[in-house]
Structures are given as structure tokens and as C-alpha cells.
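All protein chains of the complex are present and in place, except for one that has been dropped.
The block that comes next holds chain A.
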Amino acid sequence: MKERIRIGCGAGFSGDRLEPALILAQQGELDYLILECLAERTIALAQKRKRQDPTKGYDPLLERRIELLLPVLLANNVRLITNMGAANPVAAAEKIGEIARRLNLSVTVAAITGDDVFSQLTGDEIALETGLPLKTAGSLLSANAYLGTDSILPALATDAQIIITGRVADPSLFVAPLVHEFGWSLADVNQIGQATVIGHLMECAGQLTGGYFADPAKKDIPDMAHLGHPFVDVSIDGTAIFGKVANTGGHLSLATAKEQLLYEVMDPARYVTPDVVADFTQVRLEEVGLNQVKATGGQGHPRPDTLKVSVGYDAGYIGEGEISYAGSNALGRAKLAGAIIQERLANQFTDLRVDYIGSTSVHRRAFGTYPEPYEIRLRVAGRSTTLQQAALVGEEVEALYTNGPAAGGGARKYVHEIVGIVSTLIERTQVSPQVTVFKA
């Protein structure tokens, strides 16, 4: 048994940069590489693609990431664990096999399925967000349970070099290889709590090494154009030391680690995953060297009897339109334009939003007094059940060119199909994860 395991995280979301994972695989001296690519909504969108084409429904960047990484992973004996299977881990595994054959490589891939529980739902289950039956949200598209470490362990017991999952709790992607290597008991709640702290700190990749952090002159981060993603050295007692590859950009400090430890945490004493209810309140973070932070003291309580299920539903369409005003009285002209659109569309949309980009668009008001900006971009958004009506928003904004206030420029219009997400709970006993091994 190894005394120390090194795990890298090369992607923290579906659209993440490609090369940090390659640098980790080449120079990181890793045992495992994790790519976390699945947000709440991503899997519902993937489910729609699978319905249109049964060979699709995995992560859209899977081919590019695997082509880049596969030769290096095999040469350096690094195992890959990723949730890029999204709605279709089996098709993803077959695609990886196809890429390997094209590159004259041989690879074993394990696909984990069983998270898709759509056929088990009636729609009468209660949504956690609304307290109403799921089916009242709209036409249901997908339902995926968050699987845990216990679903990944059987795949790790095979000789697969790549393990591809669908919906799995993000920290479990890290907890699983630790449990596999060190033989920890899943019932040892403090050990699994500490492993979950490690997974939680790692799962957003660059957010631990200076991404989503920098503020010039206040919180400077060097060479962000080449931000290095993190790795962690974990000892058999659970002690973790986070670091990054030498000569990559970014900075890993006590401050970046503190921000990430609390990221998306709803209760620091009860961070619920399928593996454990982790307690972060005794965690000790310590800077032990340049770009090196040590974490100890994660604890936990027994795992819940139920698993969270993410349910996608058809939420119609959002239409958007934008147009810019600049120079004297830019805000005044933009507000006039906004009032014109309100008057023309308000009675046709239950949900219509007018924002002034440069002034109050993302904070929804200004805090304190600031000088009026030189430029303002009007942005209007409306939701509808039909594509045609949603498109009206952009059409009306564009028509301001010749019918609106003076000097409106740069109009753009967009329509997006929207998938909404609600959650419910399912008994653990109703979910049965499976592993399928493919050799190419």
C-alpha cells in the first residue's frame, strides 16, 4: 500500500481550459487526475442531446480533452476519473475507445451508470425548492441521483485506466481514490469527512490556485494567463498538502484556500454528500511553503439514507436584446429606451427584465454614489413558452435603431432554450449503480 497519493484536478467545470490538465498529467507526478465537468443543469441539457442521438449525451469537450490527455495519461501511468459521461457514460466510454484506436493506443475504460432514475419517478414526488409535486414545474426531461464513493470503488477495483461517470457528487470523485488506495472504511466518518474537505477544496480546480480571486493591487495573482491547476498530496492519515506544478501561473495561499473552503457551503458544520455529513468547523489550514497549504481536521457524521436527485424540466425560452448608448445623457437615453420596451412588451410577458449594463445590471442597484458612466448598454430579457414570442424581445430592442432614442448602436438579439432544475430525494436502496468495462 502506498503511503502517499497525489491527485490533480485539471478541470472545474465543463467549459474549463484544456491545458492545465495536460500540464498536470505531464509534470505533476500524479497518481490520479480528476476532471469535474458537470454542473446542475449540464446533465439535463446532455439528456436532451442523448434523446436526439443515442450515441451522444456526454460532455461536448470529451473528445478534445481525451485526445490531448490519453497518450500522456498512459505513458505516465496516471488514472483518470471524470464525470464527463454526463447523461451517457457508456457512449462516452465507447468514444474513448474509438479515440484510443485512432491513436494506436490500448486502454481500458470503466463506465459507471445507475444515476439515471428518470424511469423511477412518477412526477408526484415533492420538489425540495417549492414543496410542490415535481410535475407542476413543467414537462420533466431528466432525473439523476447524486451517486457517491461507493459507486466508484468497484470501478477502481478493475484495471481500468479511465473511469467515467455520470452524476456523482463532486467531492466523491476525490474521496473514492483515497478510500481505494488507503483502504479506509466508509463508516469512519471523520476520515471520510477529512477526505470530503480535500475533495471540496479541489473540485473547482483553478478556484484554489488564484482563479475567481484576483483584484489588482488588493489581491494580486501572478501570471493568470497560465493559471496552474492544483494537486494534493494525501498521506494515509488523511493529512493533505495542496500545491501546483512549478512555473505555472497563479498562487495558492491561505486566503485562496479559505475562500474555496466556504464556497457554496450552506452550513459549515453540515456539508451533506452521499458519503458523509462533513463538518468543516475544526479544519485547520496552514501555509507550509510557497504555494503550499496544508489541511487537517475535517470531521463528519454518518451519511444520509437518501440521495439527492436533480430533476430537469422544460422551462421554455428566454429571449434577450441589447443596445448601447454613449456620451452625454447616455443613462437618460438608455432609460427612455427601456421605458419604450416596457410599454410595448409588458402586457405580453409575465416575466420581463430591463437592465442597464454599466450601472445596475448585476448588483440590481448601485451601492454608494458613483459618477454616471460614459456608456450604458440596455439589456432586456423575457421568458416565454414559445420560441417565437421569446424572439420578440430581441426584435423589439433591435427596432429601437430607427424608432428609439438618439444614437442607439450595437444591437444584438438572442434566444435560448431553457432547462430548469428542481431537486428531490430518493431512498438509497432504490438506486443501483453499475460498472461496465470496455477494452480498446
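The rule is short, and it goes like this: a residue touches a chain if its C-beta (ideal position, glycine included) is under 8 Å from a C-beta of that chain, and two chains touch if they have at least 3 such contacts; residues count from 1.
The definition used in the following text is that contacts and distances are computed from a predicted model.
Enquirer: Out of "AtuA-like ferredoxin-fold domain-containing protein", "Cytochrome c oxidase subunit 1", "TPP-dependent pyruvate/acetoin dehydrogenase alpha subunit" or "ABC transporter, ATP-binding protein", which one is the UniProt protein name for the chain not included here?
Expert: Options "AtuA-like ferredoxin-fold domain-containing protein", "Cytochrome c oxidase subunit 1", "TPP-dependent pyruvate/acetoin dehydrogenase alpha subunit" or "ABC transporter, ATP-binding protein" narrow down to "AtuA-like ferredoxin-fold domain-containing protein" for the missing chain.
Enquirer: Tell me which residue among A:N76, A:T239 or A:Q282 touches the hidden chain in the full complex.
Expert: Of the candidates A:N76, A:T239 or A:Q282, A:Q282 is in touch with the missing chain.
Enquirer: Touching the left-out chain: which of A:D159, A:D223 or A:D267?
Expert: For the chain that is not drawn, the touching residue is A:D267.
Enquirer: Of the residues listed, A:G114, A:G210, A:G382 or A:P433, which one is in contact with the missing chain?
Expert: A:G382
Enquirer: Mind pulling the chain A residues that touch the left-out chain?
Expert: So the residues of chain A touching the unseen chain are 40-41, 129, 212-213, 215, 218-219, 255, 258-269, 280-285, 297, 315, 318, 351-353, 355, 357, 361-365, 367-368, 379, 381-383, 418-421, 423.
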